[in-house]
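Structure first, then comments.
All protein chains of the complex are present and in place, except for one that has been dropped.
Right after this comes chain A.
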Amino acid sequence: MSSQNPERKQSLVGWDSHLSRIFLLLLFVVSAQGLTPNPEACLVFSSVNGSSISCQPPAQIPHSLPADTIFLAVEFFNLTQLPADFLQGVPNLQELHLSSNRLEDFSPKFLLPVPQLKVLDLTRNSLTGLFPGFFRVSAALCTLVLKGNQLKFLEASWLHGLKALRHLDLSENQLHSLPPGLLENFTDLLTLDLSNNQLQTLPPDLLRGPLNLERLHLEGNRLQVLGEGLLAPQPKLRYLFLNDNRLASVAAGAFRGLQKLDMLDLSNNLLTTVPTGLWTSLGKAARNLKDGFDISNNPWICDQNLADLYRWLVANENKMFFRNHTRCAGPEALKGQTLLAAAESH
């Protein structure tokens, strides 16, 4: 900041104003860099777009927030609730990070003051549920993370209003089942993360709704069967994680029509065999699993029924993860051999 006004420099008054300008500049620099001298204060960053406030213990949660706040993080506290009017007065808020608290529930009006909210991170709290209408003004919300809460079930109505949702993370909860029509109105959804729940079955229409789902995380559940129609509504799916389930049976048409799959993870399941036709349908994608596939840690029975899979393996072995962990559990003569070796000698 240049303040070279020779006239001012020479007068006492001028020198004072020069000094105060330096002081103001320092304050601005200090606040812009968040170098608040008090460790018990929240970090505050100011930009032309607005203020970013970040609070962690030992800082105190502020009672009032700057009106131009666009980013607010209040994390690692032991809060079970936030005041109903907490977000009053920050109408431009775009990101709200509330991870690692102990939030149990919210006032139904909590999000009403922040219709421009794009990101809501509620990772690692103690939510057992939400309610219909909670997101009724949240038409701008792109990212909703409810990872690591205590949700045992979901109501589709809790998520009404989230027209722009792109990333929905419900992982690490205790979901046993999902309601029908969950994603019906989420036309822009790109990522759905349901990993590490307790899902045993999935509604057959689960994926009806999104027009361009890219990533589907189902790893770490209790799924036993992958049915014919589940993936049918999403031919452009790119990443499919089904590892760490109890899959013993995959329908022959389960992957039919997946044209853009980049990664398929079926590791750590109970697959002994696969139906004819399952793998040949994958081979039609031009990109053809460019990031790889993983079928390791399954109890494969390396007999004639795997002929299809063998052909495909040999053609795609450079994309195979964990070849040394992909082994035959039977028949006796082939027990312990790698699937790849069995495929190559077939």
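Basically, contacts are C-beta pairs under 8 Å (C-beta built on N, C-alpha and C of every residue); 3 or more make two chains touch, one makes a residue touch a chain; residues count from 1.
Going forward, contacts and distances are computed from a predicted model.
Enquirer: Looking only at the UniProt record of the hidden chain, which name from "AP-1 complex subunit gamma", "Cell division control protein 45 homolog", "Cytochrome c 2" or "Actin-related protein 2/3 complex subunit 5" is the right one?
Expert: Record says "Cytochrome c 2".
Enquirer: For a quick check of understanding: of A:52, A:138 or A:221, which residue touches the chain that isn't displayed?
Expert: Of these options, the touching residue for the absent chain is A:52.
Enquirer: With respect to the chain omitted from the figure, which of A:95, A:205 or A:228 is a touching residue?
Expert: In the complete complex, the chain left out is touched by residue A:95.
Enquirer: Which residues does chain A use to touch the chain missing from this display?
Expert: 32-34, 43, 45, 47, 52, 54, 56, 71, 73, 75-76, 95, 97, 99-100, 119, 121, 123-124, 143, 145, 147-148, 167, 191, 215, 217, 219, 239, 241, 263, 265, 291-292, 294, 321-322
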